[in-house]
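Below is one structure; the comments refer to it alone.
Note that one protein chain of the assembly has been removed; the remaining protein chains are unaltered in position.
To keep things simple, chains are lettered A, B and C as they appear, and every chain counts its residues starting from 1.
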Amino acid sequence: MRRLIILAITLLLALLPALNLAGLGVSDFVITVVGKWLCYAILALSIDLAWGYAGILSLGHGAFFALGGYAMGMHLMRLIGPRGVYGHPVLPDFMVFLGYQELPWFWWGFQSFPFAMLMALLIPGALAFLVGYLAFRSRITGVYLSILTQALTYALMLAFFRNDMGLGGNNGFTDFKELLGIALNTPLARALLFWSSLAALGGCLWLGTSIARSKLGRVLVGVRDAEARLRFLGYDTLQHKLFVFVLSAMMAGIAGALYVPQVGIINPSEFSPGNSLEAVVWVAFGGRGTLLGAVLGAFTVNGLKTWLTSVAPDLWLFVLGAVFVAVTLLLPRGLIGLLEKRR
Amino acid sequence: MTLPTITRRAALAGMAGSMALPAIHSASAQGAPIKVGVLHSLTGTMAISETALRDTVLMMVEKQNAAGGIMGRRLEAVVVDPASNWPLFAEKARELLAVHKVDVTFGCWTSVSRKSVLPVFEELNGLLFYPVQYEGEEESRNIFYTGAAPNQQAIPAVEYLMGADGGEAKRIVLLGTDYVYPRTTNRILRGFLNSKGITDADIMEEYTPFGHSDWQGIVTRVKAFAAQGKKTAIVSTINGDANVPFYRELGNQGIKAEDIPCVAFSVGEEELAGIDTKPLVGHLAAWNYFMSVDAPANREFISDWHTFIRNPRRVTNDPMEATLVGFKMWAQAVAQARSTGVDAVRTAMIGQKVAAPCGFTLEMLPNHHLTKPVMIGEIQENGQFNIVWRTPAPVPAENWSRYIPENANRRR
Amino acid sequence: MSGRALYVDGVSVVFDGFRALNNLSFIIEPGELRAVIGPNGAGKTTMMDVITGKTKPTAGIVKFGDTDLTRLDEPRIAMLGIGRKFQKPTVFDALTVFENLELALKAVRGPIACWKWRLAAEQRDRIEAVLREIGLSERGQDLAGLLSHGQRQWLEIGMLLMQEPELLLVDEPVAGMTDQETEHTAALLARIAGQRSVVVVEHDLEFVRALGCKVTVMCEGTVLSEGSIDHVQNDPRVIEVYLGR
Partner (left out) sequence: MIARLLAVLLFCALAASARAQTSFEELVPRLGGGFGPAAEAAQALGTQGDPRALPILRALSEGRLLRNAEGRVILDGRDAATGEAIAAEGATRINLNNRLRVVLRGAIGRLALSSPNAAERRAAADAVFRTRSAENVPLLEDALSREAIPEIRALMELALGASRLLVDDVTVQRAGIIVLSGAGTAEARSLLLEARAAKPELAVDIDAGIATIDRRLAIRRGFETAFQGISLGSVLLLAALGLAITFGVMGVINMAHGEMVMIGAYTTFMVQEALRHTAWAAWSLPLSVPAAFLVTAAVGVVLERFLIRHLYGRPLETLLLTFGIGMMLQQGVRLIFGAQNREVLSPAWMQGTLMLPGGLPVTQNRLWIILFGLAVLALTMAAIRFTRFGLEMRAVVQNRRIAATMGIRTGWVDAMTFAFGSGLAGLAGVALSQIDNVSPNLGTGYIIDSFMVVVFGGVGSLVGTLVGALTLGIVNKLLEPYAGAVLAKVAVLVGIMLFIQRRPKGLFALKGRAAE
């Protein structure tokens, strides 16, 4: 039954861009907004994999998302080529008017799509590995880890805001032209990105489910509930935590990479701790520990936000805040818990 | 535009249609209001600045409706909240254009928000009025920039500081928040200063993050920089929130305007409303409008504002005036084009003139920027500005600065 | 089973100036059953922490056969064949009884290996055998969180059995149990002990007597007395420590 519903919803989603392309009543706005939610859903999924299963609550997952986004952004900037306002063959506009003479070394290679995609995976993964290794080795868990990751994304935000970083400072990257030879402002590009996001979400969901159902999933639950016991059973839990944390960071990186061409901008505010916190709220809202719950949470909260910011621009923060409060107090298992109880 | 394939009958039908247009408009006076999108953050960090602009647009809409709307059609404001979140700006812009089908949008404050919505407006051929002074280096056919370009604010202010009345500054401190407007403005200023014989050794440039609150160290360093035997002045491109602690520190460390004057490009009446201005008397700001301007249009603006907001203590400021000017020009252009169509309005916009509250008649130039007078005001104890200098006539905007050499290679 | 002996020689542990263990030495022979008793704060739990790698000793040698345990961390020591049962029963509440045992099963441990791993038929049989042994055959598909206190203790012992350790450290296995449960537990432990070395830390002297093994009395981080239960009960130092307080 459940499978059927999921399949139906997926098909329905996959149909949206086709209807849009055919001009059958689905507006561009719907495509971009739902496409964005799909990326958010991947982010929520990645948080849930680490938090819901292994109990690693990262309040800095937005950082991995943003890093993936920056990798994609750098690629898109390189693709602009001489079409920038200043017509410089290599340098992006912001470098030209800030007086850069040549491309900084860390921009090399980003003109290649495979390289950029690799970086969108590897950079978040490497950062997660570094942070995770240091933290897990020192047995930093629970709340401490959360605060630490929050500080991480905050530090990254401050650093990326600096124009001296050579990554566009506050303005970040905008005004992208094309990806893989397709102009980004066309319905086709939007449809392809939408489908890619849907496929990525499906892939991540499949990956997550496969982990959750395997012995690894049970080990992760063990890490969450009684890590010491697992260690005395001979599990080097550092490895398992690192594995899931790095994997989760990479998923977030993919989400970010797909997000950027759809919203058309990446800037350091994606690193802001509030964004990461909000993503955690999606998961809590949908129901942590169930991958579908995370996806559901991301869709519901963002749907609510999109709707409320238009309907009640002055009051939406109240409503959203109240919803968070109500969910944590009344629905400890989230929306999924509510739905399952109904049945 | 050529019409090679249009048949005679079609052309005739078109003519008939255009003749029937006025009738259609009057018929739609009750039915189809003109939609005015408002894209200003009402929550988050930018709400502090942008809510007043939302209110300004609402005030103008109300006023226009009281005067019978435009071409007999009522105006209807569509307010959304992009929540100081840049991707959300793009989403909301698309929503305004694609879902609400607004005819015009007034919105954005930060450059990054404008950069975020720009591709959306270009793709969907929308019309955005951007009311804040910015770094220039942009010219979109879908945006009208009603704030100042750098040559309408920064350069005259620095010239004033270097002149007799400003204290003949020989050393300049460029303080700014680390984002694109201060970076570009300071680059332009550096080029300008160098051209005036002030070398890099006499220029100190420092950037701080958004909302920076601990200015002790920087103000101390400014004092040390000033103690090198030459008259020193500060040029501040510090953004919004960080100004209050900055000015407090300036006052507390005893930096008086007589010794080291500070001219700011982002500090207006609204920002001063949150500060005790007594220690700041004599520090300067450069704008194209001050609330203290003595002109009939300004008196009307202020009284309208106080009536609308129901609070006689609320102030007006430069971006609010720029919003008003943009709105009036748009209304005139729509009336002149007899259409709200973007292409028609865009054409009609160029050359529109408005007697603005700043006391001058401003004109929309073909580069989508305005002519604006430059004024320098001194902070007074009551939080208002005393205008100590102004250009005799409005200055046309140079959105592509001559002090940025790369502009020579710009694609046109 | 020809096992390895555990040597603990001159081990001291200092926490911020407090000597939790003070020059502690003893040997556990392969296949030996040993009871360790001592008042609260004698260092019994710290001793177990040192052997299982949770705490690094400040000084001294801990060897299992020829392997120096002080250099290894908990998982490696566990894989060497040293199992540990906590004072408070710790099982994975959110997993079923069967899954608990499956996790303990001697099999792959690494993350990627765990991901790919599938339960083989003979492994399933073995888990079911252990389920029968600990008397939880009927409860295999229930969540461990739903078990009673005693059942949780048995499940944890069952997990140790799955691990097939050479040396088993058991911390107060019968605390809080009914008499019937205590009996059952004693029988379980005795069965295990036949094949491997077991160290039991216990307060309940009757239980220790029932085990009928050599007893080590610890006090203030060091060995106070060692020998049969009758020997240590008559040791004046032991009497002073237990009654003089």
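Quick note on the criterion: a contact is a pair of C-beta atoms (placed from the backbone, for glycine too) under 8 Å apart; a residue touches a chain by one contact, two chains touch by 3 or more.
Note that the structure is predicted; figures quoted are calculated from it, not measured.
*Asks:* Looking at the whole complex, which of B:107, B:279, B:326 or B:359 touches the chain that is not displayed?
*Replies:* B:279
*Asks:* Of A:106, A:144 or A:307, which one is in contact with the hidden chain?
*Replies:* A:144
*Asks:* Considering the whole complex, which of B:140, B:253 or B:361 touches the chain not shown?
*Replies:* B:253
*Asks:* If the hidden chain were put back, which of A:53, A:97, A:110 or A:161 would touch it?
*Replies:* Residue touching the chain left out of view: A:161.
*Asks:* Looking at B:95, B:241, B:318 or B:406, which residue reaches the missing chain?
*Replies:* B:241
*Asks:* Please give every residue of chain B in contact with the chain that is not shown.
*Replies:* 42-45, 47-48, 50-52, 164-167, 178, 206-209, 211-214, 216-218, 220-221, 223-224, 226-230, 241, 244-245, 248-249, 251-254, 257-259, 261, 270-271, 273-276, 279, 282, 284, 378, 386, 388, 391-392
*Asks:* Hey, which chain A residues sit against the chain that's not shown?
*Replies:* Residues 57, 131, 134-135, 137-140, 142-144, 146-148, 150-152, 154-155, 158-159, 161-162, 273-274, 277, 280-281, 284, 314-315, 317-318, 320-325, 328-329, 332 of chain A touch the chain that is not shown.
By our rule, only the chains that are shown with their structure count from here on.
*Asks:* Taking every chain's C-alpha mean, which one sits closest to the mean of all protein C-alpha atoms?
*Replies:* Per-chain C-alpha centroids ranked by distance to the global centroid put A first.
*Asks:* Per the definition at the top, count C-beta pairs in contact and tell me whether A-C or A-B has more.
*Replies:* Answer to which pair has more contacts is A-B.
*Asks:* Measuring between mean CA coordinates, which chain is farthest from chain A?
*Replies:* Farthest from chain A by mean C-alpha position: C.
*Asks:* Need the CA-centroid distance for the pair chain A / chain C, whole Å please.
*Replies:* 44
*Asks:* Using mean C-alpha positions as chain centres, tell me how far chain A is from chain B in Å, no decimals.
*Replies:* 34
*Asks:* Okay, in this complex, where on chain C does chain A touch?
*Replies:* Residues 52, 54, 73-76, 78-79, 83-84, 86, 90-95, 99, 102-104, 108-112, 114-117, 159, 163.
*Asks:* Can you name the residues of chain A that touch chain B in the complex?
*Replies:* 27-29, 32-33, 36, 83-88, 93-94, 96-99, 158, 161-163, 169-172, 174-176, 184-185, 259, 263-265, 267, 269-270, 306, 309-310, 313-314, 316-317
*Asks:* Please name which positions on chain B make contact with chain A in the complex.
*Replies:* Residue positions touching the partner: 42-43, 79-83, 85-88, 90-92, 94-95, 98-99, 110-112, 115-116, 118-120, 122-124, 137-138, 178-180, 183-184, 187, 207, 209-210, 404, 406-407, 409-411.
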